[in-house]
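Handing you a structure now.
For this view, one protein chain was removed and the others were kept in their places.
The block that comes next holds subunit A.
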Amino acid sequence: MTHGTVREPGGMPFLGPGAAGTRRRQQGKGGAAPPARGQPPSLPSAPAAVSAERCLFGSGDNGPDIYKGKICTLKARALLIDMEEGVVNEILQGPLRDVFDSKQLITDVSGSGNNWAVGHKIYGCQYRENIVEKLRKTAEHCDCLQCFFIIHSMGGGTGSGLGTFVLNLLEEEFPEVYRFVTSVYPSGEDDVITSPYNSVLAMKELNEHADCVLPIENESLFQIVNKIHQMINSGKLGSTVKQNSLVTSSAGSAKTLQVKPFDAMNNIVANLLLNLTSSARFEGSLNMDLNEISMNLVPFPRLHYLVSSLTPLYTLADVNVPSRRLDQMFSDAFSRDHQLIQADPKHSLYLACALLVRGNVQVSDLRRNIERLKPSLHFVSWNQEGWKTGLCSVPPVGHSHSLLALANNTCVKPTFIELKDRFMKLYKKKAHLHHYLQIDGMEQSCFSEAIYSLSDLIEEYNELDATKGGPRIDPSRLKIAI
């Protein structure tokens, strides 16, 4: 019986197959968790904070979660999967080692050789039972399981192959639980030759089994990192940047030297996920839960690719917040520079758009900016007012306010077209195909089906684009005879 007591929500396990996924989750936890090593928790002490934690973390078997500022038994609701050990081992030796339950790891030694088929067919088969068992265990610890986050890359073997295998598994075992996937798409200069094959094979799985996909491109993350470096090093007078406000910093975690090149980039994605879940974790005047994101942003089942942008990238330390800065934040969310993939939503067609605002922002600020920006954006004819909004009272660490924009927009099409082109270049020459076809369960039809799936998707976006700018003919209303 649940009436009579108000219980905290609990249940959003993270699954991070592959190196990219695993590392990203570490960053995510850094932002969300109270810092380790004896520092006082950075979360407020009101009951809301306890609920916020229980969303992404569970308790260990006994003992308090946090005692005298140290993490004791607070455990991430996460499963780390990699077919080689290097990355996972690093995490287990790092500052967040106590946050990950050693029982929630699945590793192997030899890796997937950048081969989707190895990840999906071989390791999938081999580790199926193990994965299911560990998933069930994590799920059981949740009061109420709402959604799964899968974090992986598309271009490799484990994240791509085993990752999409897990996606399938989740649909079978937990059909009613939402599946959000954060996928890192390879760039043109990817050093993995077979990344187009891996990506297209994975895309078919995403098309058919994911509820929502947030594509990410390293190129975009890199540009954002550079932009921030420039800002810091420009030495502009009176503009000191607050270090912990950088979208590239793992604010709240213990200070570690960000030597690794991907750390800053990964932190951006971590912050994306934090902002995405903020309204589910914290209070606000207009809550926006994850199931609402799927409901509002996915008008047709296969069109579930959402382009995301985060603003601000940093906060200037010395300036208080006039509303012009607030409005700038909204403008930036629609600029090409702030998107996490190489895309320009402003010049393409919107099917739907969500704005999740955090901090001291009220509904009038939101409305003013929507009114202001609307005229320069193109929305599909049957969804002219296609805005979903959320207001969360608690801002991210180091900021007074922030904005996450999620767009279901045809600007995602070029990414898919390029992927298809790169795939076809290899496929026409049958380059490296034997590595895949020699795997048990793999046939030529896997490839042709995958490319058809991608082509179909591109065609759906083409059809929508064709309606852009055309005459608007509203369907005639029902006529009633009385």
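One rule holds for everything that comes next: a residue touches a chain if its C-beta (ideal position, glycine included) is under 8 Å from a C-beta of that chain, and two chains touch if they have at least 3 such contacts; residues count from 1.
Everything below uses one rule, namely that contacts and distances are computed from a predicted model.
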Original post:
Missing chain's UniProt protein name, "Mitochondrial ribosomal protein S24", "Vacuolar protein sorting-associated protein 26B", "Exosome complex component RRP46" or "Tubulin delta chain"?
Top reply: "Tubulin delta chain"
Original post:
Hey, which of A:Cys144, A:Ile193, A:Met424 or A:Ala466 is the one touching the hidden chain?
Top reply: A:Cys144
Subject >> Which residue of A:Asn218, A:Asn296, A:Thr311 or A:Gln339 touches the chain not shown here >> reply: A:Asn296
Subject >> Hidden partner chain, touching residue among A:Asn226, A:Ser285, A:Ser335 or A:Ser376 >> reply: A:Ser285
Original post:
Residues on subunit A that touch the omitted chain in the whole complex?
Top reply: 1-4, 6-11, 47-48, 51, 143-144, 146, 283, 285-287, 289, 291-292, 294-301, 323, 352, 362-365, 367, 370-371, 374, 381-389, 391, 474-475, 477-480, 482
